[in-house]
Each structure stands twice: as structure tokens, then as C-alpha cells.
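Read the structure below first, then the notes.
Here the complex is missing one protein chain, while the rest keep their positions.
To keep things simple, chains are lettered A, B, C and D as they appear, and every chain counts its residues starting from 1.
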Amino acid sequence: MNTFHVELSPSIWLDLSLLTMLVLVAIAMLRSRHLFAVVMLSGIYSLLSAAFFVSLDAVDVAFTEAAVGAGVSTVLMLGGMLLTARREKPKGAGRAPVALAVVFAAGAALVYATIDMPAFGDPNAPANSHVGQAYVEQTPNDIAVPNIVTAVLASYRGFDTLGEVMVIFTAGVAVMLLLGAGSVRGGREVSDVEKDESGAA
Amino acid sequence: MIDLYIIKDIVSWALMVAGGIAVVAGAIGLVRFPDFFSRIHAAGVTDTGGAELIIIGMLLQAPDWIVAAKLIFIGVFLFLTSPVATHAVAHAAWMTGFKPMQGPDLRYDGDGK
Amino acid sequence: MDHLILKVTTKLLFAPIILFALYVQFHGDYGPGGGFQAGVIFAVAFFLHAFCFGLAETKKVLPQKALTIAMVAGLMFYAGTGVATQLLGGNFLAYTEIDPESTHHAGQHYGILLVEWGVGVTVASTMLTIFYHFTGREPDIDQEDW
Amino acid sequence: MGRFIILVIALAALWLLLSGYLDKPLLLAFGAGSVLFAAYLARRAKIIDNDSVPGGLFPGVLLYWVWLGGEIGKANMQVIRQALAVEPKLSPKLFLVPNPPKTSVGMATFANSITLTPGTVSVDLREDAILVHALTEDLADVAAITDMGERIKKIERGA
Partner (left out) sequence: MFATAIAAVIAAMVLALVRAFAGPSLYDRVLAGNSFGTKTVLLIGLMGFITGRPDFLDIALLYALINFTATLAILRFFSYRTPKGAPAEPASEKESPA
């Protein structure tokens, strides 16, 4: 195994700045108590992480993150928020020294574990040398579709994708059951807002 | 023929630098300006001047017509939607009772109606 | 003058967004994208419609009943492709059976297209269903209020 | 029906430009289907009218966009100068501007043009006037903005 070194190329600086912004947004989300602001910041978070995926050349993941993370989940979270309160219940900033210690210990362990990880983009890393390489080598012979991700998603791992579609379908059915399309009301408009106006606003 | 490429590169450079300046200036204005309604204008600089200049700069570097077509779509799309989004923000703020500062001494007094 | 600008823009963009969704759907083999993303973009076109014209109007264009059918149909389309390959003599979801004589794996290509279509239909209808149910519980927001 | 056909042609052009695969019959067939489906949904949503297919605005609107680009450039300079100035001299102002265009798409174009020109934002659209917020006194030039509206009205008349 020959060694592989990462140089501080401009793209690394780009990645670093994107990751820094991601951390900043995440902290801001944690600290905000205004739920609309949190949803908006999570939209920004999705946009940023998708930009990061683009810089890692994971085009399909970035596409999904942009469409689902920034688009649909923002809209659905806002829609869901209409059904509940707009502000998180203010909690006193508690001090939990034990929890803090546990978090720091776990974080330190994780950081320690990264020292053994293969370098970013190392061709000898296990992820790049076994399954991934096999897909890249065999897709032109087996499937002949230019986009390898699609080949993996729909053909090599067709069963997985069927399961994923099933999960989405189940989510839809669950929402329908919980919120009333299949209820005795027969999916008619539900207007229980006036009653709990004070509680919701 | 080579001259044409050099000219294209120079124009691209100029557009990118101008666009970059506009984007950064808009962002600085977004942070510096005193009230919500004046920040809208700073955001507008980024959305129009900055974005379109950079997109035109990229357009000149497009390797083939399909990339050029997509860049034009992005440009037109931003051109159509960014004023709508800006107007929607301003309108929503206005409807919920935000009053802008007015006059050179920046006071909240006039109702503007 | 209830949001004239938004209405005009949405009318202008509605059909192109749907076309973009279908473009993403059918070009999944050549570039980024596929059924999941296409379904979501398709749903976004209707979200925009609902924001500008109200949910009641959107429900007239794409009623919940049709969405419920589409949800099931999409999933069945995916699974049905697998069953079809079984009936043709192969394993479940072994697309090569669709066109076994082809020298350039046309069967795999068709299979992927069929399966992606099922994914797209399911995702689009499920997203819209969830959206309808989340926002449909509130009385519609007055156009003058935002 | 005429508008429907125009929409179909425009969408077909959009598909070909997005796709770029002109030599694959399968993709072209999908394209034809997609265009018809998108146009059908647009008709089902009853949004095929002068707003969604503003055929009448062409080609005048292209010239207008070029002119607007110049205006945007000029206004950008002013706002950038304020943003980068050591001591910005802002004098925000709210004022009403008459709204000359008659069709809804013309009015929307006018309001968007005001917003696109940095330094002015259309805040509220009313029956016959637009409430505009300007960054400085200089930018609050009612005559210039009205002139912009008159240009759009001229394009409308050409329709």
C-alpha cells in the first residue's frame, strides 16, 4: 500500500469554509427558540450541505438534498408547525455537568478515531477499493447506463429502493390515517382551530 | 483566432470581478444598513447585479451550447423570481405592520399612506 | 390586488417547473436525478400553486382521490415490474429478461426507466398527500394577510 | 386553443434545450409525452391565459429588458456606493407611483422592474398606484419610474 497525502488545495479551503458555515448554522439553530427561524435556518443548512456534496462530487446526493431537504421538508415542517405552537417552550439554561462530560468524552473519542481513518480521497481506503470499485468497473458491462448512481440505485440494489419507496408510501398512509382522510369524517374539512385559538397562537 | 479567446477571457474576468464586487457590496449593505426596508435594497444588489454579471461571465466560458442554454435559464429564472421574492418579503412585512424609517435623520414617524 | 405579482409569476412558471420535473425523471440514466428528485420537484410546482391560489384551488386541479390512487399505482408499478420479470422467466427485478436478445443491455435500461417511473409517481403523490393533510386542517389563509 | 399551442411549442423548445439529446428517439418520445402532460396540467389548473402565455409582449419585452439592464446597472452603482461608503447617507422614503399598465402581466412587470432596480422596492400594489420604498431621495425619482411604466404600456399596446 503506497501512502496518500492530501494537499491544501483551493478545493480543500472551499470545503473547510463550507463546513465551518455548517457548524455555525447548526449552533444558531440550537440556540434559537423561534421555530420559524429554526425552519428557515434548517433550509439554509440543507442548501449548504448540498453545496458541500457538490464539492465532493456527489451530484445525485446533492440533488436530493436540495430538493428534499431545502424544499419539501421546509414546506412540510411549516405546514406541520401550523398544527402546533410557534415557539419552543422557554427552558432555563440548565447546567448538567455530567452530560457535558459525557458529550466531551464521546466527542474526544470520535476525534481520536478519525486519526486512524484513511485520508480524504485515498484510493486505498476500503470504501473505494472493494464494492465501489466493482460497481464502477462493471456498470459499463452489465447495465450500460452512463450514470452509475442510477444503475446502483435501480438495478444492483433494486430491492433496497423498493423498500425505500415502501417507506415513503407508509409515511403517506400514516399521515392520512392520523390526520383524517380515512376517518369517520370521511376526509371532510376539519375546523377545530377556533376552539384552541389561545393555545395555538 | 487566438485573439478572440483572449478577448473573451478578459471580458469574462471583468464581468466576474464586477459581479464579485457587487455580491460582496450587497452583502456588506445587508449587514450594515439600519433597518429592514433599507436592507432589502442591499439584497437586491446581490440578486440582480451580482448574480447576472457572474452568470454572463460564466456564459462566455461555456464549453457548448447546452451549458449556455442552462445558464440562460438560470439567469432568466433568477431575473423573474428574485424580484417576486423580494416583493413578497417587503409586502408581508408591510402587511404585518412594519414601518420603515423615513427621511435623512432615519426616524420611524411617517405612515406613508 | 391580492398578490397579483405572485399569481402572474406562478402562472408563468407552473408548466415549466412540471416539465423540469419530468426532464429530471427521464434523464436519470444520463445525469443527476431520478424518480425521487423528480417526484419532489413535481410536488413543488403544486406547492407554489397552493401558496398563490389557495389550497382549495389546488385540490380541484389534483384531487386527493387521484393522489391516493397514484400512491398505490406507483408502488404497484415498481413491484409489478419485478413480477413481470418473474413471469418472463427471470428473478424478481432481473431486468435483463425484458429484452434478453439485446446486445447493449436494453432490458436493463427499460427496467430502470420503468422502476424510476414508479418511484416518481409514488414520491410525488405522497408528498402532495402529506402537504394537503398538514395544511388542509387550517382554514385557508386570507390572501390579504401576507 | 391558440394559447395552448403556443405553450406546447414553448415547452417543446424548453425540453430540447434542457435535454440536448436530439438523436435518441426514446428520449424524444418521452419529451413529447412530458410536454403534452405539462400543458394538460396547466390547462387543468386553468392558468393558460394572457398571464402565463404573454405572447403579445414579445418581441418588445426583449428590447425593454436590455434597457432595464442599463437602468439596473446605474442604480446598482448608487446602492453599492452607499453600502461601501464610510458614512452612508441614507434618506429612505415611501411614496406612491401611478401605475400606467392595464393588463395584469404588465402591472406585474412594472412592479418587478421597480423591485429589480436596486434602491427602489415595490411594497404594495394597489388599484391604480404602487407604494414604493426608496433608499435615498435621489433614487425616489417619480418621473423616471413613471417613464418606465409608460414604456411597458407601449409594449402592451403593441400586443
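Note that a contact is a pair of C-beta atoms (placed from the backbone, for glycine too) under 8 Å apart; a residue touches a chain by one contact, two chains touch by 3 or more.
All values derive from a computational prediction rather than experimental measurement.
K.L.:
What are the shown chains that the left-out chain touches?
P.N.:
Hidden chain contacts in the full assembly come out as A, B, C.
K.L.:
May I ask you to list the residues on chain B that touch the chain which is not drawn?
P.N.:
9, 12-13, 16-17, 19-21, 23-24, 26-28, 30-36, 39-40, 43, 46-47, 50-51, 54-55, 57-58, 61-63, 67, 70-71, 73-74, 77-78, 81-82, 84-86, 88-89, 92-93, 95-99, 101, 106-108
K.L.:
When the complex is taken as a whole, what residues of chain C touch the one chain not shown?
P.N.:
Answer for chain C: residues 6, 17, 20, 24, 31-33, 37, 41, 44, 47-48, 51-52, 138, 141, 145-146 touch the chain left out.
K.L.:
Take the complete complex as the reference. Which residues in chain A touch the chain that isn't displayed?
P.N.:
10-11, 14, 17, 21, 24-25, 28, 34, 36-37, 39-41, 43-44, 47-48, 50-51, 54-55, 57, 59, 62-63, 66-67, 70-71, 74-75, 78-79, 81-82, 201
Just so it is clear, only the chains that are shown with their structure count from here on.
K.L.:
Counting C-beta pairs in contact, which chain pair has more, C-D or A-C?
P.N.:
Most contacts of the two pairs: A-C.
K.L.:
Can you check how far apart chain A and chain B are, centre to centre, with Cα atoms defining each centre and the answer in Å?
P.N.:
29
K.L.:
Quick check: what residues of chain B touch more than one other chain, meaning two or more?
P.N.:
80, 84, 87, 91
K.L.:
Can you tell me which residues of chain D touch two or more of the remaining chains?
P.N.:
Those would be 18, 111-112, 122, 125.
K.L.:
For chain D, which residues are in contact with chain B within the complex?
P.N.:
Interface residues on chain D, with respect to chain B: 17-18, 20, 69, 72-73, 76, 79-80, 82-84, 88-95, 111-113, 115-116, 118-125, 131, 133, 135, 137.
K.L.:
So in the complex, which bits of chain D are touching chain C?
P.N.:
Chain D reaches chain C through residues 7, 11, 14-15, 18-19, 21, 27, 30-31, 34-35, 37-39, 41-42, 44-45, 47, 49, 51-52, 54, 104-105, 107-108, 111-112, 122, 125-127.
K.L.:
Note which residues of chain C are touching chain B in the complex, please.
P.N.:
Against chain B, chain C makes touches at 3, 5-6, 9, 12-13, 144-146.
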